[in-house]
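Below are the structure tokens for one structure; questions will follow.
In this view, the complex is presented without one of its protein chains, the others remaining in place.
Chain nomenclature is as follows: A and B, assigned in order of appearance, with residue numbering initiated at 1 for each chain independently.
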Amino acid sequence: MNLFRQIASNLVKGPVPGDAAGGGTGGGSDPESDAELVSRSQKGDYSAFDALVTKHRGRVYAMIQNMVKNEADAWDLAQEVFVKVWKALPKFEARARFSTWMYRITHNVVYDWMRKRKFETVGELDDNVLNRERIAVGATATPAHGARPDEALVQAELRKKIEGALEKLNPEHRETILLREVQGLEYKEIADVMDCSIGTVMSRLFYARKKLQTLLTRTHEPES
Amino acid sequence: MKLSMSVLLGVLLFGAAARGQDPGKDEIGTVKTELIFGTDGELEALGPKAKELRGAELERLRKSKNIPKFKLFARLGSDTQPILRGYKNWAAPLAGSKAIMVTFQPQGVVGNKLRMDLELWQKKEMVMRADPTLDRGERVYILGPKWRGGRLIIRVQLVSLRDK
Partner (left out) sequence: MNQNRKEELLTCWMDGTLSSEELSELEPVLAGHPELQREREEYVKLREDLQATIPAELEPPYPDFFNAHLERLVHGASRSPHAGPGGKTGLSRLWNWWMVPAGLAALLAAFMAGTLLNPSSVPPPLSAATAVYAPNKNVEAAAVDDKDLQATVIVLTGLADLPDENLIGWGGGSHSERPGLLISAFETY
């Protein structure tokens, strides 16, 4: 039976509003509402979990897609994240922030996937592991990410440039930048997600920003 | 004696490490994918590798209300591949051709049955995704695209499934 006749809807909800520098809270999610849904889910209420999925799938999918740059894999990995979330819900402590915990699971799923791909491919996992050809092939399975008719050419060019620069960062730097600048997480939250110290987060941010600036300026300067 | 024991231990440890390297690559079963063509044309036109279906399997196809009626059904090719515990694998029933491909990935084993994520690809486009549950020996048929006045049918069979 055909249960899902769905017109593909790649809704882009845009960047986190407000000042990510000062008050980024991983924004968008209402902590009280999450707590209620989590509590009900922990009691086995699947409809509450379904609501949690609907609420957070956009962030999870965006984070994964921004890391792996392949829509088909991102879809599968996002599924894996939520299966793990469901299985681990009994261990989730109510006082913790659900979105941070969810990002942590996302981080683990993405890095497991990257490790598996490293095993499969010849050579080291480096900044350029994401082969452009692979991205193009995968993207045909779903509506192309960039094919929005309302997008100005300039915007498209800018995004291409920025995505290209992000891809040249190593995964840790890329993830740190995405979590801070795009998802708006605090330094402590990023440390929790990436299972490292705040000092490491600061250092990664420092070097990732420098590298991005170098990559995106017209003339290349030697990295300091 | 000590040296041989060390060597033996080293071999055993190495073997264990190699086997344990990625449990996702464990083969938990096999899937056979066949490409069947229903046509009112002649078998000879399909080339030497095409084999006409006969006997019970032909009777079942003819009886089915879901399979269009054709003068003959021929198998154009098949591909048997392992099911990997943690990876998507793929089959190309026509060797060297991207025209029709199938991917499959296990989702769960319940009793003797395996639920799989199954995708049908036409060249570089995924055209269908399904999640059939199959017992050993069971099949799923996919009524595929039309071609040369006939119809392509993709048959996927769970050939074997390892016990847990």
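Heads up, the rule we're going with is that a contact is a pair of C-beta atoms (placed from the backbone, for glycine too) under 8 Å apart; a residue touches a chain by one contact, two chains touch by 3 or more.
Since this is a predicted model, take the numbers as computed values, not measurements.
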Which of B:43, B:67 or B:159 contacts the chain that the document leaves out: B:67
Residue in contact with the excluded chain [from B:43, B:99 or B:159]: B:99
Residue ranges of chain B at the interface with the undisplayed chain: 25, 46-47, 49, 60-61, 63-67, 76, 79, 81-82, 84, 87-90, 92, 94-101, 103, 107-108, 110, 113, 115, 120-122, 124-133, 138-148, 152
Positions on chain A where the hidden chain makes contact: 1-16, 19-22, 27-28, 41-47, 49-50, 53-54, 57-59, 61-62, 65-66, 70-75, 78-79, 82-83, 86-87, 89-90, 117, 120, 133-134, 137-138, 141-143, 155, 158-159, 162-163, 166, 177-178, 181-184, 199, 202-203, 205-207, 209, 212-213, 216-217
